[in-house]
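First, the structure itself, so that you have it in front of you.
Up next, subunit A:
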Amino acid sequence: MIKNVAVLIAVIGLVAIFLPIISGFQERDELNELAAQYVEGSINELRVPNVVTSVIVTYRGLDTLGEVTVLFLATVGVGLILKGKKEDRIKISASELLETTSSVLVAMIMVLGIYIFTHGHLTPGGGFQGGVVIASGFLLLLLSNVSLKMNHSIMHFVESLSGVAYVAIGVAGIVLTVGFLNPEVLPLGKFGNLLSAGAVPVIYSLIGIKVGSELTSILVTMGGEK
Partner candidate 1 sequence: MISLYTLILGIALLLIGIYAMLTRKNLMKIVIGFSIADTGTHIIIVSLGYLRGKTAPVIDAAVSVSNAVREVVDPVPSALVLTAIVIGLAVTAVMLSFIVEMYKKNKSLSIDDYQELKW
Partner candidate 2 sequence: MSIWLKVLYAAISVSVATVYGLTLGGIVRKIYARVHGRFGPPVWQPFLDIIQTHSRRVAVSHGNMFLLGPVFRLAGGLGTYLFIPVIFGSALFSNFSMAGDLLLVMYFVFFGQLGMALGAGQGGHPYSPLGIARGLAQMSTFEVPFSLAVISVAIQYNSLNITSIVAAQQGSFLNWTLFTNPLAVVAAMISLLGMNMHSPFSIVLAPQEIPIGPPIEMNSSFLGILQTNRGLFAAAKLVLFMNLFFGGATNLLEMVAKTFFIYMFSVFVGAAYPRFRPEQSFRFFLKWPTIAGILSIIFIAYFGGTS
C-alpha cells in the first residue's frame, strides 16, 4: 500500500518535472548555428549528401566509435554472462522449403545490407541499419538451421578486424591529416557519388560489417552457441 502511494508520488513527480517542458516547448523554426554549420559543412566540405551520416561518421565520429564499442562490449558481456551450452540452442523444426529458400533469401538480405551501408552517405541508412540487416540474415540462417556453419572464429575475426580497421582509419587521420577520424584521408571526390566523401563510406561500411557481426554474435550467444 505504502509502496503504491510512493509509486504514485514518483510518477506524479516525474510528470511535474516534465510538465513545464511541455508547456514551455516551442517548435523551432530554424536550425541553430551548430546544426547549420553541420548542414553547410556536410555539403560543402565533406561532400556528403546525408547530413546525418556526416554527423555520425565524421563530426561526431568519436561517438560512433564509442557506440560500436558499446555494442562490442554487449557482445562480449553477453558471452561472459551466458555460458553457452549446446542444449540451450533454439531448435525450430525447419521445413525443407524454409531451408532452401532461406539460403537464397539470406544471400539477398546480405546484398541489401551491404547496399545500405555503402550508400549510407548518400541515402538514409548506413552502417547500423545495414549491419542489422546482415545480422537478420544470419538470424534466418540460425533459425532455419541450415548446415552452413557459422564459424565463430571467423565471426570474431571479422568483428575484430573491422573494428581495428575503423580505428586504423582514425589513426590515419592523425598521421595524414589533422585529427583522429578525419575522413580526408581519402579524396573527397564528387558530391553525390558512391565513391566520394573521403573515408566516410569506408568507415560506414566497416561499421556495417562490425555491427553486423556483433549483432550476429549477440544473437548466436542468446540463441545458443554452436
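Selection criteria: all candidates are chains of the complex that A comes from, given by their letters.
Here is the rule we go by: contacts are C-beta pairs under 8 Å (C-beta built on N, C-alpha and C of every residue); 3 or more make two chains touch, one makes a residue touch a chain; residues count from 1.
Note that the coordinates shown come from a computational prediction; the quantities given were computed from them, not determined experimentally.
Note on this complex: subunit A touches candidate 1; the remaining options among 1 or 2 do not touch it here. Taken in their complex, subunit A has these residues touching candidate 1: 7, 10-11, 14-15, 18, 21-22, 25, 27-32, 34-36, 38-40, 42-43, 49-52, 55-56, 60, 63-64, 66-67, 70-71, 73-74, 77-78, 81-82, 123-124, 128, 191-192, 211, 218, 221-222.
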